[in-house]
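Submitted below is the structure of interest, expressed as structure tokens.
Here the complex is missing one protein chain, while the rest keep their positions.
In this document, chain identifiers A and B correspond to the written order of the chains, with residue numbering beginning at 1 in each.
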Amino acid sequence: MWQFFHKLGSPRWFFDLAGRLMPWLLVSGLLMSLVGLVWGLVFAPPDYLQGNSYRIIFIHVPVSFLAQSVYVMMAAAALITLVWRIKLADMFVKAVAPVGAVLTFLGLFTGAVWGEPTWGTWWVWDARLTSMLILLFLYIGAIALGSAISDEKFAARAVAVLVLVGVVNIPIIKYSVEWWNTLHQPATFTLTEKPKMPMAMWVPLLLMVLGLYCLFGWLACWRLQTEIIFRERKARWVRDRIMAGGRG
Amino acid sequence: MSEPLLQAVNLSCERDDRLLFRNLDISIVPGTLTRVEGPNGSGKTTLLRILAGLHDACQGDILWNGQLRDRQRESFTRNLLYIGHRAGVKAQLTPLENLRALMAGRRLLSRDLLAAALDNAGLAGYHDAPCHSLSAGQQRRVSLARLLVSDEPLWILDEAFTALDREGVAGLERLLLQRVSQGGAVIATTHHPLAADGMRRIQLGKVNDHAD
Partner (left out) sequence: MPTDKRPVMTPVQNTAPLAQAVIAIMRRDLKASLRQRQDLFNPLVFFVMVVSLFPLGVSPEVSFLRQSGTGILWVAALLSTLLSLDHLFRHDYDDGTLEQLLLAPQPLFLLVLAKATAHWLVTGVPLVLLAPVLGVMVHLDGNSIGVLCLTLLVGTPVLSLVGSIGAALTVGLRSGGVLLSLLIIPLYIPVLIFGTGTVTAAEAGAPVSGYLAIMGALLALALTLAPFASAAALRISLSNS
């Protein structure tokens, strides 16, 4: 077990593992999300209240869900960085932080697009959208701090501290924003309150979530490989790999 | 031979993608003066900061009294006096207040003892002037006054001679030699020609940057 853990920390070993995993992640991710998307956008029944505009949840919900879990994954990696000093963990944080930020932005964007027909306005200070906005701030902070420190090792550790502080704060922020929301606009229709979904909506949604997770896994592997190549560029195995041609 | 106070085993350090040193073994024995030498940018300050425990991103182990230093941080820091490039002197405070604040976490000293140390450091008459009104050399003397009341067996001094006048340099040199003869250990970097009997040297700046 310990040996496996140690191996996982070795960039070279992970580089090869990622290379083997990536095609599977890409194919299954594309397959599931395409099926889910077509099913959700074309075949799922329209909502009795919102008509067809609700269909954006097939993008909005998986994207927002993933955006939040990426932050939690980053926090787990941050903990590993600080406690065990495993290089791969801090590369992971650096590699996925921008992905998380983009997902959060997409979540906000699709939320706004959904809000337009639902509320008649692009933006409402709804509890969930506001939390997402703050999550975006947290991502931006982590990225900004990382790029302000020139030394990779210290940048990784400083970002790790920040991400851990952020993850402790997320539940507090969520709770406070929800409380604030009830204080200021009680009993409006919120995105949080989903109508009871029939099976025909659930299955494509689930497919989309799983598909996006796989695609995220693929993207994370790809970005990690790039990061590994960059950081280990002086190591012999990287040179050999480049000589042999490509990512292998 | 007496037991080494501080040891570095297989120390390697890379900063901003540049290898500063590799597989360095250092052993600091009581009663010795060790001088870290090397051209600018060869990692002298980084090495001293690593030994002092301020810089920890390197490979290798550091032992204090034969055991891992980071497991006995309190005992280590209590027995180390480190003076870096920056003097550790607050400009708004007087020399006396500065010295007292710097000593407070270590041991209780009477005002008279602190004042005597400042006098001996050449600051007689300046005890109660705010440090921002002092010259760079005088500010350096405030931090060096700590050496005069130090009970720590290990001194790590980074460019301690900077900004001192000739008399100050001679005084500090005497102080270091005296300390060594009393059984203390001193590690120093300096561009000043410092020499002593049995002085050890650590040469930096001679690694070729070919990691495999």
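Everything below uses one rule, namely that contacts are C-beta pairs under 8 Å (C-beta built on N, C-alpha and C of every residue); 3 or more make two chains touch, one makes a residue touch a chain.
Just so it is clear, the structure is predicted and the values come from calculations on it, not from any experiment.
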Absent-chain contact - pick from A:L17, A:V35, A:V102 or A:A158: A:A158
Hidden-chain contact residue, picked from the options A:W13, A:W84, A:W122 or A:W179: A:W179
Positions on chain B contacted by the hidden chain, ascending: 1-2, 5, 29-32, 49, 52-57, 65, 74-75, 77-80, 82, 84-93, 97, 100-102, 104-108, 130, 143, 151-153, 181-185, 198
Chain A, residues in touch with the chain not shown (by the definition above): 82, 134, 137-138, 140-141, 144-145, 148-149, 151, 154, 157-158, 161-162, 164-166, 168-169, 172-173, 175-177, 179-180, 183
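Just so we're on the same page, only the chains that are shown with their structure count from here on.
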Computed distance of Cα centres, chain B from chain A, in Å: 47
Touching residues (chain side chain B, partner chain A) in the complex: 15-16, 57, 211-212
Residue ranges of chain A touching chain B (in the complex, touch as defined): 150-151, 153-154, 234-236
